[in-house]
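Only a single protein chain was left out; the remaining protein chains are all shown in position.
So that you can tell them apart, the chains are marked A, B and C in the order they are listed, and the count of residues begins at 1 in each.
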Amino acid sequence: MDFNPSKRSQEYLSRLKEFMQAEVYPVEESYLKHHQQNNSHPRWKEWTDYPGVAGIKTRAQEAGLWNLFLPDSKWGQGLSVLEYAPLAEEMGRVYNAAEWFNCNAPDTGNMEVLYHFGTEAQQEKWLHPLLQSEIKSIFCMTEPQVASSDATNIETSIVPEGDEIVIEGRKWWSTGLGHPDAAVAIVLGKTNPEAPRHQQHSMVLVPLDADGVKILRMQNTFGAYDPPGGHGEIIFDKVRVPKANLIQDLGSGFAIAQGRLGPGRIHHCMRCIGAAERALEMALLRSGTREAFGRPLARLGGNSERFAKARIAIDQVRLLTLFTAWKIDQHGVKNSLSEIAAIKVVAPNVLQEVTDLAMQIHGGAGLSDDFPLSSFFMQARALRLADGPDEVHLGTVAKQEFKKYQP
Amino acid sequence: MDFNPSKRSQEYLSRLKEFMQAEVYPVEESYLKHHQQNNSHPRWKEWTDYPGVAGIKTRAQEAGLWNLFLPDSKWGQGLSVLEYAPLAEEMGRVYNAAEWFNCNAPDTGNMEVLYHFGTEAQQEKWLHPLLQSEIKSIFCMTEPQVASSDATNIETSIVPEGDEIVIEGRKWWSTGLGHPDAAVAIVLGKTNPEAPRHQQHSMVLVPLDADGVKILRMQNTFGAYDPPGGHGEIIFDKVRVPKANLIQDLGSGFAIAQGRLGPGRIHHCMRCIGAAERALEMALLRSGTREAFGRPLARLGGNSERFAKARIAIDQVRLLTLFTAWKIDQHGVKNSLSEIAAIKVVAPNVLQEVTDLAMQIHGGAGLSDDFPLSSFFMQARALRLADGPDEVHLGTVAKQEFKKYQP
Amino acid sequence: MDFNPSKRSQEYLSRLKEFMQAEVYPVEESYLKHHQQNNSHPRWKEWTDYPGVAGIKTRAQEAGLWNLFLPDSKWGQGLSVLEYAPLAEEMGRVYNAAEWFNCNAPDTGNMEVLYHFGTEAQQEKWLHPLLQSEIKSIFCMTEPQVASSDATNIETSIVPEGDEIVIEGRKWWSTGLGHPDAAVAIVLGKTNPEAPRHQQHSMVLVPLDADGVKILRMQNTFGAYDPPGGHGEIIFDKVRVPKANLIQDLGSGFAIAQGRLGPGRIHHCMRCIGAAERALEMALLRSGTREAFGRPLARLGGNSERFAKARIAIDQVRLLTLFTAWKIDQHGVKNSLSEIAAIKVVAPNVLQEVTDLAMQIHGGAGLSDDFPLSSFFMQARALRLADGPDEVHLGTVAKQEFKKYQP
Partner (left out) sequence: MDFNPSKRSQEYLSRLKEFMQAEVYPVEESYLKHHQQNNSHPRWKEWTDYPGVAGIKTRAQEAGLWNLFLPDSKWGQGLSVLEYAPLAEEMGRVYNAAEWFNCNAPDTGNMEVLYHFGTEAQQEKWLHPLLQSEIKSIFCMTEPQVASSDATNIETSIVPEGDEIVIEGRKWWSTGLGHPDAAVAIVLGKTNPEAPRHQQHSMVLVPLDADGVKILRMQNTFGAYDPPGGHGEIIFDKVRVPKANLIQDLGSGFAIAQGRLGPGRIHHCMRCIGAAERALEMALLRSGTREAFGRPLARLGGNSERFAKARIAIDQVRLLTLFTAWKIDQHGVKNSLSEIAAIKVVAPNVLQEVTDLAMQIHGGAGLSDDFPLSSFFMQARALRLADGPDEVHLGTVAKQEFKKYQP
């Protein structure tokens, strides 16, 4: 268990921190303001990204701070999960900043799917532009009619018909669907409900301009629509795509999804740590400068104990994340199921709690998007469902325990 | 301690429930949709209320389900705090519905101020139209520059100059400021910072169309702007009003605020109970009909225990609220400080927890405004600050304990 | 919902408080010391009660503060559950004091069983001396081999043989078994494992001097043996008693147990409130007089918030207990299942938490039996299992919720 960031990782981190100071923090406020003032939710089709983002992306790419998540040395930076962890944490300190380094969900997961399982043609058509952030992608899994935390409930059908694949169904909470550059969806559906439980699903690439693709609306988390990507509801009304759009074989969708939902999905845990650290820092700063009842807020009532508990929680969640990253690198995802599930529960919950505390310290201001706290809170709250409900992850951890001691 | 709702109260409750069934629940969804689709936050000046609201108000007034909060028999319905409790709970089951019975904050608190402390002229000009819901009012207390949970921090100045009062300062989180019918603000400010701690403040009525009143923007809680009333930031730039707009005397502002913030402000606790009850009901219904991993959600993992704990928490918070209402009625606000503070902590926290649970059960849908859950959650989260931070209320409870045992 | 203690109840409470002041508090310390110094656990057969107890009992009986729990006006004081609640709370303030008023478990439950279901002969032989505290009784339910929280697991057999009943089995955690005056056990066992689930059990009276009764040992909670009654393990080795010792019929044991475990068992919840109130009072007193780091403990860190939360928790649990008592009185046990289960979870947990807090305030002293805190803590911790595990009660509450909303 050597959690020491490698020389390489430290060097990246140092450059990333400089870049954040020079490019990211200075525009954080105007970025939030841009979306507040320009992106009205009833008119989501007119959403625009903050004008400064394009330049930041170019410079991040030039600085080699690009596709940091991808372990491939040619297309990404060749960093291990453990090496990537402190970088993801750093990006997580500013809401949405990961996107400016092309390290944001769901594009990262989709790129990983295409990288590992895509054909050469699929890679050329979609992976390469995604790696350049020329297009955006979405991932369509959750469905409104069923409890999608159990993937066997999924009802969207993906069936072959001649040289084509026909997709029919309704998906929602498709992150990034509202983005001006959104171009393609990876859709998970069922091909054969009679097949064994884990061989029923297929995964297929669907261009968003295909006939029968209907975007119904953007959805909000609390009241927030999260432009410029958002999260949307979409109908696939007998959409036809060529067979070449199938990812691997019919029936292999579940296995790919499991792979996709594994390592790719602890990136958000790392970002949660950065966000939590930032929230605590903000709370400490504000509580030292504002006074009430004759003392700085920091010294009032149980505030100092809450700060201490937040520090301890953050340190513990960081250690667990690093340990999980290390274990994935050393022993593979399949041998790290309990740890991955654990961190998926802990990280968003710690972020939610720390942000809740920071909000109390900030008063009303902390609830609004004057500060990034409310974005962090929503990020945390949404993650407690988005990547599988807390309860499902706890079930995974329990299952591993039962295996150990109840033979 | 007789918590039994009086015959009167039971009769009101029975009529209110019928009215809710006939008029309120049926429009709940279209009400939420109306605001989603029409009220874009960057254009808050164009906000409109749901068209059906006017009719509901008329019929509520005709049915005598109007101004239920006001203990006066002529202007209100003459109900005690305890008698009002189950009615407020019932209205709390639908987000914003209290407004349709003219029982919403901050109008209720403002009406109470005018009722108890207003001159006849003030009452005629502002109280009477408020009692008819012809105009809307706001209450300006919190300021961006200071920790306003300690009222002595307030910096807005209210000073006499000849026959006029001059108001200068900046306020925010003024609830209802964005409403199309918002007409008048009650402003709390300082007249004499050298006076004894509780005699420094004054309260004055300021028409929103007075010279120097500048509404800067609407503010959001998480991403939600809460139309058609919203919460806004406002500048009073050397605003002049006649002395007749002063509520009581110069220097009496703090005392009035204390009175205003007392009984008026446990109404929201009652509403929280209704909202929590509704959230639990929704969770129970959904978890009984949706399945995952071969069982209804209700039977999975710790869900049933969480439901049990929610039921217990709701029952306990209702009992504490009824007890506090009873104590206010019997022994007055001054002898109920600990109980009032207690319920202000417990009620929003229970609502937040129960709603959080219900959201987990609903999946992504529970986070959006497809369901009222997210509104309940924001209501709870905001109340943990809006009516004084949890921490300040806990301080009040502790203070009363110290008095008892540490002479 | 009138929780007001009746005139009668108030009058009893006032006399009880006087008695506590005059007789109970003054001996509390020497009572604890007596057991510390004289009652060595390896020699439990030599246990003695504190010499002063006999006199207190006589005077309590003379004062009419005797058998307060029994609703019968001739044998008890004819108080309703709600009327008894504040009295039980008051007795709960001193560990074991309920016994001095003949209001202690398991004698109360046993007396209720005999009162409601016993024959005249049984009442004369056992109920009358129990009502005089001339003898002590135990209740044998839990068994070491099985999860006894599910009564259908019980293995002890109670079978008729001619004119006799033969009892065979092993029981433990039989409270009061070590008492010098312990004379009789009510034993729950199975007569017919093939009968319908709730008609398999019988209940029988077994004198402790019957052949085949073997007391194995006293058991401890943490390290405490709780003299002079204790909790013990006992073997019934083909014990024979006359058929007249059967309580009601063969097969009616489960129904009686349900009745017994219902109302009788919320008495301990009432006592928990008194104990919690006492623990908080002690914490407040001590934290006001001891200093560290230049301030009284009460003002350090989060202590004041913890006191506030303890106050709120105690007030809420009292209200829930009164409400449950009222509901039992008005609507019967069968219609109060959810409330009874709720209070059985909440009351011991609140006591455990408040005592834990008080212990932190008292430092090491709080852990030992120099103060009653450790007894309160063990009482709470044991109750979370003794009267059915928390988890079983939460299951009962959930079941009632499901019934309401998931038809």
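One rule holds for everything that comes next: contacts are C-beta pairs under 8 Å (C-beta built on N, C-alpha and C of every residue); 3 or more make two chains touch, one makes a residue touch a chain.
Everything quoted here is computed from the prediction, not taken from an experiment.
Participant: Which one, A:I138, A:A298 or A:A365, makes contact with the chain that was left out?
Facilitator: A:A298
Participant: Among A:E83, A:E112, A:E339 or A:D369, which one touches the chain that has been omitted from the display?
Facilitator: A:E339
Participant: Just name the one of C:E28, C:E155 or C:D369 that touches the chain not displayed here.
Facilitator: C:D369
Participant: Can you tell me which of C:F69, C:Y84, C:F377 or C:F402 touches the chain that was removed from the display?
Facilitator: In the complete complex, the chain left out is touched by residue C:F377.
Participant: For review purposes, identify every residue of subunit C that touches the missing chain, sorted by number.
Facilitator: Touch set of subunit C with respect to the missing chain: 36-38, 40-43, 142, 144, 146-150, 153, 172-173, 219-226, 290-293, 297, 300-303, 359-360, 363-370, 374, 377-378, 381-382, 384-386, 389-391, 394-395.
Participant: Extract the touching residues of subunit A with respect to the undisplayed chain.
Facilitator: Within subunit A, the residues that touch the unshown chain are 1-4, 280-281, 284-285, 287-288, 298, 304-305, 307-309, 311-312, 315-317, 319-320, 322-323, 338-339, 342, 345-346, 391, 394-398, 400-402, 404-406.
Participant: Could you pull out which residues of subunit B are in touch with the chain that's been left out?
Facilitator: Against the left-out chain, subunit B lists 301-302, 304-306.
To be clear about the criterion, only the chains that are shown with their structure count from here on.
Participant: Tell me, please, which chain's centre (mean of its C-alpha atoms) is farthest from the centre of subunit A?
Facilitator: C
Participant: Using mean CA coordinates as chain centres, what's the gap between subunit B and subunit C in Å?
Facilitator: Computed from C-alpha means, the inter-chain centre distance equals 44 Å.
Participant: Where the CA atoms of subunit A average out and where those of subunit C average out, how many Å apart are those spots?
Facilitator: That pair's centroid distance is 53 Å.
Participant: I need the residues of subunit C touching at least two other chains; which ones are they?
Facilitator: Only 304-305 qualify.
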